[in-house]
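Note that this complex is displayed minus one protein chain, with the remaining chains in position.
== subunit A ==
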Amino acid sequence: MSELIDDLYRLGDPIADTKAPDGPIENRWTKAKFDNKLVNPANRRKLSVIIVGTGLAGSSAAATLGEAGYHVKSFCYQDSPRRAHSIAAQGGINAAKNYNDDGDSVYRLFYDTVKGGDYRSRENNVYRLAEVSNSIIDQCVAQGVPFARDYGGLLDNRSFGGVQVARTFYARGQTGQQLLIGAYQAMERQVAAGTVTAYTRHEMLEVIVVDGRARGIIARDMVTGELETHLADAVVLASGGYGNVFFLSTNAMGCNVTATWRAHRKGAYFANPCYTQIHPTCIPVAGDYQSKLTLMSESLRNDGRIWVPKNRDDCEKDPRQIPEEDRDYYLERIYPAFGNLVPRDIASRQAKNVCDDGRGVGPKVGDFRRGVYLDFSDALSRMSEAAIAEKYGNLFDMYQRITGESPYEVPMRIYPAVHYTMGGLWVDYDLETTIPGLYAAGEANFSDHGANRLGASSLMQCLADGYFVLPNTIRNYLASGPYEPVAEDAPEVLQAQADVRERLDKLLSINGDRTVDSFHKELGHIMWEYCGMERTEEGLRKAIDLIRSLREEFWRNVRVLGSADTLNQSLEKAGRVADFLELGELMCIDALHRRESCGGHFRAESQTEDGEALRDDEKFAYVGAWQFSGNEAGGPDAPILHKEDLVYNFIQLKQRSYK
């Protein structure tokens, strides 16, 4: 075993993505599809796949594999697959259609995405993503997804943060909902056809690994509490991101890391856990009771202008009384080429900077005002109110409902919030994790976004994975099946069952005096403070200590009432928070070891003279993939870091500049 580094982790062997073909990048995906083995239709009926998650990635994969004739079992924790968190995406989905003839192309989408990710994503994956993006739009339109259209009846586009072409397709402010309904309907069609079986209100709590391969899951029926064993030839995790480790985020309340963390504990590497995206346009925090933060789509930055007062004394004034010359349109000032459309990490950090400078606006929370104006008054004088309402009406209504103020009259107030996690299970070109037969799709994998995700590219990735990539790559694995059947009472199955039961019983028996939520809030606070937008060596070390003692207290002092054999929401939450408490530590270790600033991850020790993030490609142009190493008490022990070097043959590594 290699030596302990910084008292925290060990270095393992380097890894590589060995499945991507070589040759010209534009031919690789075609080659991979051709090289992957086929399964004849009669054999497909004998093969089964478990898919955890019914978001864009999971439901599109279930629909497509169902259509192909495989047996699919689909799981989600909500009461209907249609409620997966993908539903909340407002802004849009990218594709390289170049319908506006503004110079877009597959290559440019590829280029923008790699650059936007601060050169920490894989060229092969991103190229493939850009390549299939156009088919996604075709597929969704054919399903009846009501994208915005112009008066000629053709599809309309807008532009999003970090790019200069209009390549984003949208459905008012409900793109995620409309895309998910499309995929959900396609999946329900397969349910009716008998190829997909949907298990709703079921939470996956363990992966079953037999002879080194993923062969099933243990799921808890959340209504009856029964622990069920489900076996299959392959397992796909499409269980979304883990942003809720911060407690307050734009994610749905139920979003969690359990599915991927349980897989990690069973041997799947977890890549780049510290890469969190902070979204610049959220409604600021108003009080302690708050359960989540609400995102205002970043498309608002197309027409809204962001500013704060130049003088601290003006921060309490009615913004309408502050004259033009006393306003600091800081993004337009610092980044004249991109202005208000700079990428999310930059917009977020600059908002933090001006608030830290004492120029934030809105109510004081603690000693600080954390808010900046997003002002539509120019747009309202340029366009009619009706035109603005057509574009952003539902977002304005939502803002007014939450804050009690009308953005047609007073500028909106926004502040950054945790939004998306670029880290996730390490996968190869086939989306296969380090456990054979276990795949990860959508936000659950470490994916194609590097250290920062550009707007409108997650929906694209989720649907690319689910409709087009996974069905082609998993086929290659399934072609060697059906695998030897696993008995319901095989030792590995019984062990997995027993582990889950033991955990649930433990949580119920502690009967301490703190609620699950109070632990979750405290963890979130530590994560935001020390592993959020700005990180330091000292802060991260402190966070690790704090998390360890919080975790110790959790297992000694949490109070979970009720029993395991009924619907029990505190028990559900407790299991998720227990996993977050382990993930949080790994995120801090990952953040600590990466002594460079990149994407949404700003290391105070690594900055340029004018305060911009300074990447260190010499030392850190790699993916950090972590292997779990448990201690005797079952908790995490020094994790093992495997590095996958990132090689750029088609795009030149450059310091990212939006100036």
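Here is the rule we use: contacts are C-beta pairs under 8 Å (C-beta built on N, C-alpha and C of every residue); 3 or more make two chains touch, one makes a residue touch a chain; residues count from 1.
To be clear about the criterion, contacts and distances are computed from a predicted model.
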Protein that the absent chain corresponds to, by UniProt name, given "Succinate dehydrogenase / fumarate reductase iron-sulfur subunit", "Fe-S oxidoreductase", "Electron transfer flavoprotein subunit beta" or "Phosphate transport system permease protein": "Succinate dehydrogenase / fumarate reductase iron-sulfur subunit"
Residue, one of A:S105, A:S135 or A:S377, that touches the chain absent here: A:S135
Residue among A:D6, A:D35, A:D79 or A:E488 touching the omitted chain: A:D79
Contacting the left-out chain in the complete assembly, out of A:V49, A:V163, A:A186 or A:V372: A:A186
Which residue of A:L38, A:V223 or A:A604 touches the chain not shown here: A:V223
Omitted-chain contact residue, chosen from A:G254, A:G304 or A:P416: A:G254
Absent chain, residues of subunit A that touch it: 60, 63-64, 67, 78-83, 85, 87-88, 97, 99, 135, 137-144, 146, 148-155, 171-172, 174, 177-178, 181, 184-186, 188-189, 191-192, 198, 200, 223, 252-254, 286-287, 289-292, 294-295, 398, 401-402, 404, 467-468, 471, 513, 515, 517-518, 559, 561-562, 566-567, 569-570
